[in-house]
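A protein chain is absent from this complex, but the other protein chains hold their places.
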Amino acid sequence: MKKLELHPDRLFSSDPAQRALARALYATVKDLPIVSPHGHTDPRWYADNEPFGNASALFITPDHYVFRMLYSQGVRLEDLGIPRRDGSRVEQDPRKIWRSFASHYHVFRGTPTRIWLDHAFHEVFGDRLFDRINECLALPAFRPRALFERFNIEVIATTESPLDPLVHHAKLRDSGWKGRVVTAYRPDPVVDPEFEGFRANVTRLGEITGEDTTAWQGYLAAHRQRRAFFKTMGATSTDHGHPTALTCDLTARESEVLFAKVLTGAASSGDAEVFRGQMLTEMARMSLDDALVMQIHPGSFRNHNPVILERFGRDHGADIPTRTDYVRALKPLLDRFGNERSLTLILFTLDESVYARELAPLAGHYPILRLGPPWWFHDSPEGMLRFRAQATETAGFYNTVGFNDDTRAFLSIPARHDVARRIDCRFLAQLVAEHRVEEDEAFELAPELAYGLAKRAYRL
Amino acid sequence: MKKLELHPDRLFSSDPAQRALARALYATVKDLPIVSPHGHTDPRWYADNEPFGNASALFITPDHYVFRMLYSQGVRLEDLGIPRRDGSRVEQDPRKIWRSFASHYHVFRGTPTRIWLDHAFHEVFGDRLFDRINECLALPAFRPRALFERFNIEVIATTESPLDPLVHHAKLRDSGWKGRVVTAYRPDPVVDPEFEGFRANVTRLGEITGEDTTAWQGYLAAHRQRRAFFKTMGATSTDHGHPTALTCDLTARESEVLFAKVLTGAASSGDAEVFRGQMLTEMARMSLDDALVMQIHPGSFRNHNPVILERFGRDHGADIPTRTDYVRALKPLLDRFGNERSLTLILFTLDESVYARELAPLAGHYPILRLGPPWWFHDSPEGMLRFRAQATETAGFYNTVGFNDDTRAFLSIPARHDVARRIDCRFLAQLVAEHRVEEDEAFELAPELAYGLAKRAYRL
Partner (left out) sequence: MKKLELHPDRLFSSDPAQRALARALYATVKDLPIVSPHGHTDPRWYADNEPFGNASALFITPDHYVFRMLYSQGVRLEDLGIPRRDGSRVEQDPRKIWRSFASHYHVFRGTPTRIWLDHAFHEVFGDRLFDRINECLALPAFRPRALFERFNIEVIATTESPLDPLVHHAKLRDSGWKGRVVTAYRPDPVVDPEFEGFRANVTRLGEITGEDTTAWQGYLAAHRQRRAFFKTMGATSTDHGHPTALTCDLTARESEVLFAKVLTGAASSGDAEVFRGQMLTEMARMSLDDALVMQIHPGSFRNHNPVILERFGRDHGADIPTRTDYVRALKPLLDRFGNERSLTLILFTLDESVYARELAPLAGHYPILRLGPPWWFHDSPEGMLRFRAQATETAGFYNTVGFNDDTRAFLSIPARHDVARRIDCRFLAQLVAEHRVEEDEAFELAPELAYGLAKRAYRL
C-alpha cells in the first residue's frame, strides 16, 4: 500500500510559469474556512461527539467510492464487512478488512479516491497503518467536533428528509458548541411516488404536521410547515435528487387529480415522473416565499445492480449516470419562474456533455439559474478542469457557486476542498499565463471560487 | 471596469517551445485580409456610411452576448435600453446604460465577449471610456466604410431573406466604393412553416417573383428566381437555420401534397419538420445548378424564454442549444446528393459531442461535406481548441473551411478573426512541438486556416 507524498505543488500544471502563478494564488486561499453548503455527513457525529470506530469502519465500509472499485476488481463486499440484508455472515475483523483494502490499493491509482485517502492519511493521521489510525481515533483530538474545528469548517450542511425530527440538530443548537451545522430539505421520500414507502411517508408527513396530506392542498401545506421547521434548524436550501430534470406546470386541478392518483399506488411510471416534475415547480413557488435556495441533482440511474440491491440495499455503489436533457426538461419551471431575480436554482449534472451545450447557455441567461460544481464521479481533478473549461466561456465564473463536497466521508472533506482550490487556482493560472484574465483579477477570483460564491449563493 | 491588456502572446500556450512557434506562425497570418463568408452585419451601414450612434448603442443594446450575461446576473433589460414591444419606457440615457454595463464588467471574466470588447477598446478606440468612444464615433475615420477598410476586410457576406429587395446591396454596387459586401440567401422565413408570418411570406414571395407560390412548382421556381437575383448581388452561399438537421427526400407528388398542407396553416409540428427537411434537399438540388454553397446551422432552441419573447421579441439571448443528430438526419439528402463532387454543404453544430463522433467521420467520407468552424457559444478559445482537437484527426484540416465570425457586432469582427488565427496557430504549434506535423507544413497550413480555406470553400 504505497502512499502518495503530498507534494506542495500537486495538481498544478508542470509548466513553470503556470505553476508559479497557481502556487501564489493557492497561497491566498488554502487557509480560508471551508464552507460546505451541501453534503451527507451524519449530524449525530457532531451532536454526540463520540469517537469514530476503527480505520476500516471509517474509511472502507461506509464509502461506496472505495468498495465499488474493489468490487469491480473481484473483491467480495462480504469480505469488506458490508452488512447483508439477510443478516448472513460478513467479515467482522476490521484488521482483515483493512488488509484486503491495502492489498488492492494500487487499483486506486489515478483516481480521486486515492487523493482523498492519502490526504487524510498524511494530514489527519500522519500515517496509513491500521493500528496507528486506530490509536489516533481513540484520542479526543480525533472526535468529530475536534476534527470539524481542525478542518476549519465554517459551516456544513447535512441533508434530511421532511420526516426527520432533526433531533441531532436541536441537540447541537442547544449544546453551546460553536460549530455551525445546518440541515437542508430533501423531500424525495415524500415527493417521489417511486421511493420505497412513499405512501406511508406521505401519511407520516400528515401525522408530523397535523395537515391533511391525503389532499393536495394539505400536502403542500405540510411541505410549507416542514420547510419552516427546517429553517429553524439552519436550513438555507432544498435538494432534489430526481432521475431526470423534468419539470411540469400543471393547473391546480390537474395537480389534485394526479396527487390523488399517486396516493392510490396505481400511478404509472409516467405519472410518477410528472408528479416529481410538478413538485419541482411547487418547490420553486415555495422558495419564492421562504427564500430557500433550490438544488436539482438529476440523472442518476439508482441501484442499477439488482443483486447488490437485494443483498446489501440502496446506495452501494451501483448508481450509474445517464444522459440528461435540461433544455426541454426545465422549460415548464423556467417559463413560470425563470425570470424571478429573488429565486436561486442550482443545477447539477452527471452528464458532462451538457456543460457547454445546455447548462452554461441556460445559466448565462436565466436570472434564477446557477451552476453547481462537478458532481459525484466528476468531483475529480479532470472533472473540475472540464467543468471550468467547458462552462466558463458561456456562463462566466459568477454564475457558478463554488465547491460542494457532497460527501458522507467526513475525513475526505478537507481533501476535496483542497483539490477544488488547487484546480481552480490552476485554471486561473492558465488564464493569466495565456493573458486571458489579468493577474489581479485572478487574485480576486480565487477567494470567490474557494469561499465567497458558495457563501452567497447558498445564503449562508 | 478593468480592461484586459492586449498582450502580444495572448491565447498562445505558456509552454515556451509552443509559444515561440505560435508567435512565428501568427506573424505570417495576422495581417492577412479578413474573409468573412458568413455573418449578420447590416448592409445599410456600408451603403449609407452614417456614423454609429454612441458607445452603448454600438456595444450593448444590440449585442445579445452582452445583455444575456448581464440579465443572468439580475440586470433588467429595460435598464440596458432594450426596447420593449409594448413601447413602455426603458432607459434612454446611453451614459446610464454604459455605467450599468461597466459596473458589471467583471462578470465577463473568462468569456470571449470580454476578449472582443477589450480588443475593440484597445485596437479601435484606444480607450474604454464612454465619452472617448463617443468622440471617436463622430469622426470620419470611425464610419462603417472607414472601419471596414481599417479592419482589412477583403469581403464580407451579410444574410438576407428572399423577401429582401437588397436595396442596400444595390446601392453599394452602384456607389463606386471598392469594399466587397455580398449577400447570402437565407430562406427560413419562406421555408419554415413555423416561422412567424410564413404564409404571408410565401404570398409575398409570389408577388415579388410573379410565380404562383400557391403551387409547389411555382414555389420552387420562385426560389430559383430569387437565388439568381441574390447571385447578382454577390451571393455565393445559402444558409439554413433549422431546429434539427433533418433532411427528407420525398417524391414530387408527396412534396406537392405537403406544401399544400403547410400553406393551409393546418400542418402539424411533424409536418413542418418534414417540410423543412424536404426544402434542404430541394436547396441542394438547386445548388447543383447554380453553384451556391449550402450551410446548415441546426440545433438551436429559439426563444426559450417566453417572457423575453413577449416583452422584447425574437433574438434576445434566449436561444439554447440542443442535442443534435446528424447521422440519420442527413442521410436522405446524402443518399441523393452526397457523392456530387461539385456541391458543397457546410455543416455547423451547437452540440460539440458530435465533432468526433458524427461530423468528422461524415466529412471525412462524403465529398460534398465540409465542417464549419465552432459556432455561436463555441466561437471561443476553448471552443476552437476542442473543435481542432476533436475534428482534425478524422476529418483533417482540408475538410474544414476556415473561420466565420457570424456576428452582427461589427466592432467584434477583427477581434474574432484574431482569436481564431491565434488559436489555430497555437494548435499548429502544439502539433509541431509534439512532432505531429513538420514545421514547414504548419507554415503552409496557417494561412490556409486564416484565409485560403474560407475563400475557396465559399467560392469567394
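To keep things simple, chains are lettered A and B as they appear, and every chain counts its residues starting from 1.
Quick note on the criterion: contacts are C-beta pairs under 8 Å (C-beta built on N, C-alpha and C of every residue); 3 or more make two chains touch, one makes a residue touch a chain.
Keep in mind it's a predicted model, so treat the numbers as computed, not measured.
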Of B:R199, B:K261 or B:K331, the residue in touch with the unshown chain: B:K331
Out of B:H40, B:K261, B:R357 or B:R408, which is the one that touches the chain we can't see? B:R357
Which residue of B:D15, B:D192, B:E211 or B:D406 touches the chain not shown here: B:D15
Touch with the missing chain holds, among B:M286, B:L333, B:L445 or B:L460, for B:L445
Considering the whole complex, not just the chains shown, which residues of chain B touch the missing one? 15, 17-18, 325, 327-328, 331, 334-335, 338-339, 341, 353, 356-358, 360-367, 369, 389-390, 392-399, 430-431, 433-438, 440-441, 444-445
What is the set of chain A residues that contact the non-displayed chain in the whole complex? 2, 4-5, 7, 9-15, 68-69, 71-74, 106-112, 115, 301, 304-308, 317-323, 350-353, 377-378, 380-383
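Everything below uses one rule, namely that only the chains that are shown with their structure count from here on.
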Whole-Å gap separating chain A and chain B, where each centre is the average of the chain's CA atoms: 40
